[in-house]
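Here it is, the structure, as structure tokens.
Left out: one protein chain. Kept in place: all the others.
Chains here go by letter, A and B, matching the order in which they are written, and residues are numbered from 1 within each.
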Amino acid sequence: MPSLHDATGPRVLFGGDYNPEQWPEETWADDVRLMKRAGVTSVTVGVFSWARIEPRPGERDFGWLDRIMDLMHRHGIGVVLATPTASPPAWMGSLHPETLPRAEDGSVVWYGSRQHFCPSSPVYRRYAAAITRDLAARYGDHPALLMWHVNNEYCTFCWCDGTARHFRRWLRDRYTTVDALNEAWGTAFWSQRYDTWEEVIPPRKAQYLRNPACTLDFRRFTSDALLECYTAERDIVTAGARRLPVTTNFMPFWIGQDAWTWAAQEDVVSVDVYPDPADPHAAQYGAMIQDMTRSQARGPWMVMEQAAGAVNFRRVNVPKPRGLGRLWSLQAVARGADAVCHFQWRQSRQGAEKFHSAMLSHAGEHGRTYREITRIGADLARLGPRVAGTTVTSDVALLHDWNSWWADEQEGRPSADVHYPTVVRAWHRALWEAGVTTDFAHPEHDLARYRVVVVPHLYLLGDTAVDNLVAYVHGGGTLVSGFLTGAADEDDRIRPGGMDERLRDLFGIRVVHEWWPLPAGEGLTCDGPRPFRATLWAEELETSTARTVATYRGGELTGMPAVLRNGRAWYVSTLPEPAALRELLARAADEAGVRPVLENPPPGLEAVRRGDLLFLLNHADGPLTVTVPGRHHELLTGGLVDGPVHLERHGVAVLA
Amino acid sequence: MPSLHDATGPRVLFGGDYNPEQWPEETWADDVRLMKRAGVTSVTVGVFSWARIEPRPGERDFGWLDRIMDLMHRHGIGVVLATPTASPPAWMGSLHPETLPRAEDGSVVWYGSRQHFCPSSPVYRRYAAAITRDLAARYGDHPALLMWHVNNEYCTFCWCDGTARHFRRWLRDRYTTVDALNEAWGTAFWSQRYDTWEEVIPPRKAQYLRNPACTLDFRRFTSDALLECYTAERDIVTAGARRLPVTTNFMPFWIGQDAWTWAAQEDVVSVDVYPDPADPHAAQYGAMIQDMTRSQARGPWMVMEQAAGAVNFRRVNVPKPRGLGRLWSLQAVARGADAVCHFQWRQSRQGAEKFHSAMLSHAGEHGRTYREITRIGADLARLGPRVAGTTVTSDVALLHDWNSWWADEQEGRPSADVHYPTVVRAWHRALWEAGVTTDFAHPEHDLARYRVVVVPHLYLLGDTAVDNLVAYVHGGGTLVSGFLTGAADEDDRIRPGGMDERLRDLFGIRVVHEWWPLPAGEGLTCDGPRPFRATLWAEELETSTARTVATYRGGELTGMPAVLRNGRAWYVSTLPEPAALRELLARAADEAGVRPVLENPPPGLEAVRRGDLLFLLNHADGPLTVTVPGRHHELLTGGLVDGPVHLERHGVAVLA
Partner (left out) sequence: MPSLHDATGPRVLFGGDYNPEQWPEETWADDVRLMKRAGVTSVTVGVFSWARIEPRPGERDFGWLDRIMDLMHRHGIGVVLATPTASPPAWMGSLHPETLPRAEDGSVVWYGSRQHFCPSSPVYRRYAAAITRDLAARYGDHPALLMWHVNNEYCTFCWCDGTARHFRRWLRDRYTTVDALNEAWGTAFWSQRYDTWEEVIPPRKAQYLRNPACTLDFRRFTSDALLECYTAERDIVTAGARRLPVTTNFMPFWIGQDAWTWAAQEDVVSVDVYPDPADPHAAQYGAMIQDMTRSQARGPWMVMEQAAGAVNFRRVNVPKPRGLGRLWSLQAVARGADAVCHFQWRQSRQGAEKFHSAMLSHAGEHGRTYREITRIGADLARLGPRVAGTTVTSDVALLHDWNSWWADEQEGRPSADVHYPTVVRAWHRALWEAGVTTDFAHPEHDLARYRVVVVPHLYLLGDTAVDNLVAYVHGGGTLVSGFLTGAADEDDRIRPGGMDERLRDLFGIRVVHEWWPLPAGEGLTCDGPRPFRATLWAEELETSTARTVATYRGGELTGMPAVLRNGRAWYVSTLPEPAALRELLARAADEAGVRPVLENPPPGLEAVRRGDLLFLLNHADGPLTVTVPGRHHELLTGGLVDGPVHLERHGVAVLA
């Protein structure tokens, strides 16, 4: 199977989305000149070119794309060629309105933006397959071609009647009989029993709470329906003689796709990374997305999109200060990326994203942004031969599963203040601030190679996952689990006792009496080795064999266990404030023999080891000095380091 | 006519909704065992069983229900049998889409939740009548049967074309001619005149403010349309030889049903009571709902649903701390309940309410919840023979009318910060904190038996109501009225002078110059016997014969009357802060010879007299000591009380 390495060779790819159809052809030469100067080695072409290539049903206009492919090839720039199926031409919605999605309330989601396709529409799929076939036939052997990029940020939901039919087929595959579906969904509640398959519909607008198992299956179905769109196109572009790697770019930590399943269908895992420069914890957010993507890729991965400056999808969109783009690009490399690309090369003058920054901004080649891009290109060129293909290893895994997230987001849950990604992020942040490099893993993965496994909050855990965790601890692993974990089985059926019995035995818990959500902004004090503030959630637990590590103080739960452990299995029934969670995880890690990359790094410094290189990244507000034992070569400057390393604001050192 | 007493006898019924169709039949024996241990005497069955009983149109499956009825009978547990018409089977929506409601914007409200029926649909009504007839025929004489429970929490609104036709028929009954409707709705404004009945539609999505009289009538209509659904089923279940009491359970203080009208059609008035344990004034909220329901019942009433612990319909759902369920259950008994039931018996493992607590929680029979339930069962068994059928009397009535609430909620009103139930609750709280037991009454009720009548805020008062109030004061009663009262007639037509002339004479007011709403969070100081803060509302009034009790200070209204009285008729043109309103009502009550149940009770203590018993309820955060004159038997412990009574946190004493 091809991999990212086939595309990169001994390089870190550098570049971005290139949309030449937005520009007069005379601009192209200038583009290439400036790309070369900036060290661009790869451009992603064709992402939104459907209407350009197929101006009316069945016609083809490939001339401009031929010229672009040849132009890139002449200048030694590789092309990641996209199927343009994320944004069908207006004629499709106009001619085939049934290809347009319908919202939960039945209203049509029109063309005039993008992603206006129902993933279940056979008409859409037929047109998509046809254009993909023609692209593959025409460019599959083009020497500029590095990789295939299918569609873009798959993210459509649809509740239309065609989707309902597709959903029923998917459910029939899953449950075989309507009776089994009724059993799995618990339709005895509220008289929701389905008598025939034809009665089953997606969870549309309703009077009150909808069936959570139906909603969960609809999320599973939607992820799978989109995945069918992907694999259909992938199978076309890989059918030819020359087998190039294929990817589709994920939105970061997005609820709609089970990226574990998707990644297994990709040769290259790529992601779009958009931390908010105004977020004081943006660096940790970036690290989390990078760790997650690397874990899905099980090796080098690709930043398909990042912004050279500001984005335009937030309420207030702040540009990147000087050096920040470089810092975050090198952070991605440190955490395993072998390709660092941007949306997009030349900033649009028109359209919905003209305020989204680009490598070549409205200010042009004399603008600050282009100058900074050029510096990044040079750095990546320097690092490429040393890092490409190397790996990042970790002793700690953080478990994450879309199924649990989906079930967790249900209507009518104990606390709508609990937001799954926020909890995951809090746990990742604790490890990141403790200087411990973390992988992500699925709860059914083989965990034996990790010393410590943490579960921030997996409300739903199937039997296989439960057995996996139990076996992991019995095999000598350390498990630290957060609140409301293992409460439901894979149909979102609550386990008797409020937590799976095997897990209760593992943690030494007799019974979960009550879940006590804490409203946002309210917390409880906990007494332990050091007092801390419990937030978001608490539980009224009765232990069996567990030892209490910290107890609640104040209110109904006074004196009851907040944190407990049963040997190497820890259970944290709340979300401790950041410093306390960091301390707790650092302690568990330390007991398990896990060491941080650097001992006592100054605040704001991120240290990551990739292959035989040590990356030092300064996220602090000003310059930093770090002491690293031994003598090293610094790869970006080519200098020798012996003793303290000085890092400017947003500065980076790469020590060999 | 049968009454609740026919079902209870010398008992307070105890139990909850029992949904055996959610569980394998082998669980049922365990259910009965644990019910008996907990003192359960009554279960409500069949509320959501439609799809189980009628799996496809016209078929019937009664076997399982036969077995449940017999099982309950064998173990001496009474059954409240529900018609299952609150949640039609999926086949109905699939086969007859016109039975599904449509929202104001025309979108369909689908099945997959509950309450997905248009109350005006003849098809829905036909199916509902048929299943009700078969249930009545099969179980009307069953010895386990205590009572009929029709539907559940009627709460559907619909704006579909079928509803429009039904609305027109209702309007024709009310107004006879279109001209009369035009007159009543004031359609001369904004050219809204209807030329024919066919043009009249419900108040659907519109460009701007909709006609308030139309909106008011649509609320009246919807309450009546739902009531037709109720009475149709009631007439079926009461048609047989054995005439058992009938009820339908109200949602507490809910805007959609005129419960005064509904209660007149019920043998038993029942309500669902869900105070929020996180609300510091939850006990008063519960007392208010109980007082309102008792007043609607004019005698003993029924808690159809309460939660054994947490609910799941709030943003954050907190469980009940130890003892709180018992305290609130006994509070209901103190305020006249002869049945204390829960939703539901066994906590669901699946479905939309699996996080809603139950008598037998996920933690099972060893869980804290079941232990507490068992204690409540024992207490009620002890109290039953002494309280069942006895009454609560009050010297004070609080006037409440749905018509006024409906008119008050209109678009384009002076202040959207005025929320009717909040004002009512503030007034009830003032009386509750003053230790005065309060009835609710309709403004057209005979008020002669009350020493004091309070009107928190009745914007709309029809002529009969106005005359009733005037006659009440002329007959020696004391009336205390809150702001913006009597401003509109029963068609929501503003009375000349800003308040009905008869009321202005009663209060000694010449004219209302201006209404001065105060934004939430802003207030005015008032000078009176003691300065206080005026909130939410103020008025620029000119008095005639009234004496000014307190005046506004600051701003435009400086020196103008805030509180005034004309003999025994008081007018409060603002919402005084809680302590001031309490003091004001206590003073008016005292002048009228009304005494609190206990003199100077400690804060947090609620004292209620029911029949010859005195209930002492501790709502404080810790233990309390109360001194009650005389020697008493304490019924829960069987002890003798002479002097101070010690109450633990959440503790209760019942003195005879």
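Rule of thumb we're sticking to: a residue touches a chain if its C-beta (ideal position, glycine included) is under 8 Å from a C-beta of that chain, and two chains touch if they have at least 3 such contacts.
As the structure is a computational prediction, the values presented were derived from the model and not from experiment.
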Handout entry: Options B:29, B:180, B:209 or B:471, residue touching the unrepresented chain
Key = B:209
Exercise for the section: May I ask which residue of A:182, A:317 or A:390 touches the chain that does not appear here? Expected result: A:317
Problem - Absent-chain contact - pick from A:41, A:222, A:295 or A:369 - result: A:369
Exercise for the section: Return the single residue from B:180, B:416 or B:448 that touches the missing chain. Expected result: B:416
Completion exercise
Per the whole complex, from A:348, A:374, A:390 or A:525 the residue touching the absent chain is A:348
Fill in the blank from the handout: Omitted-chain footprint on subunit B covers residues 105-107, 185-196, 198-201, 203-214, 411-417, 491-498, 511-520, 540, 555-556
Completion exercise
Hidden partner sits against subunit A at residues 19, 21-22, 48-52, 55-56, 84, 87-91, 93-94, 101, 103, 105, 107-116, 156, 278, 309-310, 312-313, 315-319, 321-322, 347-356, 361-364, 366-369
